[in-house]
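With one protein chain removed, the remaining protein chains of the complex are shown where they sit.
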Amino acid sequence: MTDLDTFRAETRAWLEANCPAECRGPVESDEDRVWGGRNAVFPTPAHKTWLDRMGAKGWTAPEWPTVYGGGGLSREQAKVLHSEMRRIDAQAPLASFGVWMLGPALLAFGTEEQKQRFLPEIVRGEIRWCQGYSEPGAGSDLAAIQTRAEDKGDHWIVNGQKVWTSYADKADWIFCLVRTDPEASKHLGISFVLIDMATMGVSTRPITLISGKSPFCETFFDDVRVEKENLVGTLNRGWDVAKYLLAHERTMIGAMGELGGGRPIGQVATGSIGMDDDGRLDEPMLRARIAEMEIDAAAFRLAMERAGDQVKAGQAHPAIASMLKYYGSELNKRRHELLMAAGGSDALEWESDRSRHGSAARDWLRTKANSIEGGTSEVQLNIIAKHLLQLPGA
Amino acid sequence: MTDLDTFRAETRAWLEANCPAECRGPVESDEDRVWGGRNAVFPTPAHKTWLDRMGAKGWTAPEWPTVYGGGGLSREQAKVLHSEMRRIDAQAPLASFGVWMLGPALLAFGTEEQKQRFLPEIVRGEIRWCQGYSEPGAGSDLAAIQTRAEDKGDHWIVNGQKVWTSYADKADWIFCLVRTDPEASKHLGISFVLIDMATMGVSTRPITLISGKSPFCETFFDDVRVEKENLVGTLNRGWDVAKYLLAHERTMIGAMGELGGGRPIGQVATGSIGMDDDGRLDEPMLRARIAEMEIDAAAFRLAMERAGDQVKAGQAHPAIASMLKYYGSELNKRRHELLMAAGGSDALEWESDRSRHGSAARDWLRTKANSIEGGTSEVQLNIIAKHLLQLPGA
Amino acid sequence: MTLILTEEQTMLKEAADGFLNEHAPIAHLRKLRDSKDADGVSRELWRAFGEMGFAGVLIPEEHGGSGLGAVEAGVMAEALGRTLTPSPFLGSGVLSATVLKGGSAEQQAAWLPRIAAGEAIVSLAVDEGAKHAPARIATVAERSGNGFRLNGAKGFVLDGHVADALIVAALTGDGLTLFLVDPKTAGVGIERTVMVDAHNAARVTLTDVEVDADAVIGSVDGGEGLLEGALNLGRACAAASLNGAGDQAFQTTMAYLRTRKQFGKLIGEFQALQHRSAHLFSEIEIARAAVMGALTALDAGRDNAGLIVSVAKAKAGRVAELAVQEAVQMHGGVGMTDEYDVGLFMKRVRVLNELLGDAGFHQERMARAQGF
Partner (left out) sequence: MTLILTEEQTMLKEAADGFLNEHAPIAHLRKLRDSKDADGVSRELWRAFGEMGFAGVLIPEEHGGSGLGAVEAGVMAEALGRTLTPSPFLGSGVLSATVLKGGSAEQQAAWLPRIAAGEAIVSLAVDEGAKHAPARIATVAERSGNGFRLNGAKGFVLDGHVADALIVAALTGDGLTLFLVDPKTAGVGIERTVMVDAHNAARVTLTDVEVDADAVIGSVDGGEGLLEGALNLGRACAAASLNGAGDQAFQTTMAYLRTRKQFGKLIGEFQALQHRSAHLFSEIEIARAAVMGALTALDAGRDNAGLIVSVAKAKAGRVAELAVQEAVQMHGGVGMTDEYDVGLFMKRVRVLNELLGDAGFHQERMARAQGF
């Protein structure tokens, strides 16, 4: 028995013993995710138990060093943990921009103090983070950032406005880009800072989306004091941190649809439509489209796994994250188009209890942002053309 | 009974009486088309009879004026003629660049002498035409034409080279673009002239294509004398004629796949693959793709018809030809991809008698040129973006 | 018969567009939605529609309608697609009116003039499962005394919650029969379905609902042809609405591309967006021809009209879907906000796609018709 086999056996036993029944099975909707934070909301008390147990083992961030609260697992062990979780349909204990985005950036660019202060809280889901990149009028063009931080010696005074800050109204802290050198040319003069949302002068206003939900906010900074210890990376080189983190965000957004679980579309479809005498979905044309999509989805899962292996082996081109983000976003949109077709007229309901207040339709509409947030699909294609294909003038 | 009903009845009776049995049924391959010309080749003697009869009525060019040998039909009558031909599966009596391309240009730009001299021969299929636009290195960029015509008073001396001249080795005459003013900027200084391929100094060399056939040639002009009476339109404004004609060529190429006949793909597929117990093609995924394609093909046929109605009503935007060319080319390529899938391994054969010397595969490969010849799909999309959508910088 | 509008049809189109832009622009939909209007549709607007002669476009002149054809109905449907206006037009003015034109003199006299006047709303109840499948109707009507007893459940019944009458398709001994049912009859349950596009439909349950023999529209067991005729007209009009909504989203997007700057350029200057726009334009033109082909084929009573309707509904559905997807994507972040209209087009297109058979349903009809 190899070490990995031993690890698998132990992990299986631990998960069996510690994953509550309520936390097994597909996550039907965005609402069922656990985001943690100071004001954490749990679908059931069991979900809190599940987060606490996984957080204590560091398995909400399995590959982070144990010294910062992480699981300290090797890539192979992390794969085993994942596959064992899938085996029992265990839900992710925590959805977290801290784990997906800020954490990797802190591990790469943060000071020792920052790592010790922030990472363990992220692992345990105690602090919820949001992201402040985009600004009004700037869209995908991050170099156009206007929010300014005025140097006051040991601190800055920040003024400006962010948009598309996900869950800013529910977050405890924000990591964001601010302009620290107004003289510098566009990409330079920007710094990456962490701001407590409870600071005087920070306010948010939700943006209502076509899904009827408001996961995004406008966030306003009005003479907000930020200590200089909250600078991540080098002054005026926030661009480097942002790029690194965007690559992680891209991978994460690309992966969300796939790793987020949910029932296979074919199963949804046979449930709502029925089968013919030969055991096939009784809508042949829809069936063909679902099958084609499932092929792509399975291939994409393998591509995510391969990219992870490449990172581990030091063979990954950084722009591969753009490819995964692009592909995963478009795939997830397709997936939800098919889920809507599979649900038929039932999936069109918007308010009924029967439809869980239109969760199919709302989730479908939500996915339309996948190819916009974190850099549009067009931006990703530009990056691929330039950095991976070396096409002229790209 | 309306006049149109009378016309339909008469047409039906005439077609029944005059269309030989050999000229009914789908045209299985490019080889079965009748191209006419001084050295015309007919698949059967009946095909010659059919061409002679239709040519005598002017129905190879139904809407051209009778004074030039055309049918003199109204648009409505021409539609009736078409639908009656379809009813009995009558093959087109003539495939002709003269009818499709040069004729419309002569009607619009030619002198009375040119019309009387050339149009009746075109209608009767006595002269076969080819087209000389592209030059080596110029590709889709017609403004880069280098073939020059030196003014010698009553005639020009032409020197240069054309590529992609379809069937130049079989054609009697060529219509082509030559540079008559070497000083003028790119689009200006080009003229549209007609050259007898039998003139001293004209030679051709076939280009072997991936289909294994050589429908295209390189054509060389080596001190070729061209009388000035063979100029079409205004000197140095050949660009206007070429654009007009390209629009016709585009429509024609777009339409070829659709109007060229051939068996429905579903029928080909059930023939080679078979059906399931429920009477459906026994390859469900292929079946779905064929059905989607047939929807598009039927819609495209209606779009062709509508464009014709718009032209007649004076409501047509000239760039609509680009749209039809783009769409029809891409559709025809898709159609042949599906025909290959429907034929399976049988359609892969390249030389056997059983496969009629690989006609399925060769036709499939031939369609790949549809979206290149007569202006690439990319060029058509540029035209649409600029002229129909008024997008900036297009 | 050509595939372009006649002068009269063009005038009707201009009148419809003008009326809707003035009286029921997208703000009208937003107001009904945001005020959580109990009906979700304006009866006042429906009456005004009647006064304009729009509601009765398909209804014979002797019953107070305009006595026009499918092309004119399609013109109305396209206009409604552009402004996203909730209206009983498709349900009452097209589907139910067409069925009722096959009814008895009494039925016609009772309902057609009121529909034409925009006074009555009559809803056709066909679908039962999640997908449109008129061949799989399970609602049953058994003989009972002089009449029939109906049992079953219907969904996606357009405007069913505000209907003055229901037309119910049910199985009888040897076929399908259409019944005119008063929604207040004992045993009829109606639940409003608020849909993603804020348009209106209902679920209808029928539990031992007793109707008289004169509730039958057309003949007993002979409803299939009548129903199919109405459905085909409805499908063609839904396709026209899809074209209207898709094209309006496209036009809005083109305007955005011509004015919005990013990375220092007008976004319409980016060739990748130009090509996608040009492709989409082509698709929209093709879809428009398909719908026009279907409507004229219906007016001409052509044998293969049903198949051309399937071409139109499938093609218009897929194209409108692409149009709204591109609209949201090309608008970027603002396209995701409820404040902008493009999301509303996306929602409406989804519902219209599902209505009366989605592209898959109509592709299947094509495959069957071509024998493969």
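Quick notes
By written order: A, B and C. Residues from 1 in each chain.
By our rule, contacts are C-beta pairs under 8 Å (C-beta built on N, C-alpha and C of every residue); 3 or more make two chains touch, one makes a residue touch a chain.
Predicted, not measured: the structure shown is a model, and the values here were computed from it.
The missing chain, though absent from the display, is touched by one residue of A:Y133, A:W173 or A:F300; that residue is A:F300. Remark: the omitted chain is touched by one listed residue; of B:P182, B:P318 or B:G344 this is B:G344. Contact with the undisplayed chain is limited, among B:T11, B:T60 or B:S134, to B:S134.
Of the residues in chain A, those that touch the hidden partner chain are 264, 266-267, 269-270, 275, 279-281, 287-288, 290-292, 294-296, 298-300, 302-303, 305-307, 309-310, 312-313, 315, 320, 323, 326-327, 378, 380-382, 384-385, 388-394. Those residues of chain B that touch the chain absent from the view are 134, 139-141, 163-164, 207-210, 212, 272-274, 283-286, 289, 333, 337, 340-341, 343-352, 358, 361, 364-365, 368-369, 371-373, 376-378, 381.
By the touch definition given at the top, chain C reaches the unshown chain through residues 270-272, 274-275.
Please note the rule applied: only the chains that are shown with their structure count from here on.
Inter-chain centre distance (chain A to chain C, centres taken as mean C-alpha positions): 39 Å. If you average the Cα atoms of chain A and of chain B, the two centres end up 54 Å apart. Shared interface positions of chain C, defined as residues touching 2 or more other chains, are 273, 359, 363-364, 367. Annotation for chain B: residues 280, 287-288, 291-292 touch two or more other chains.
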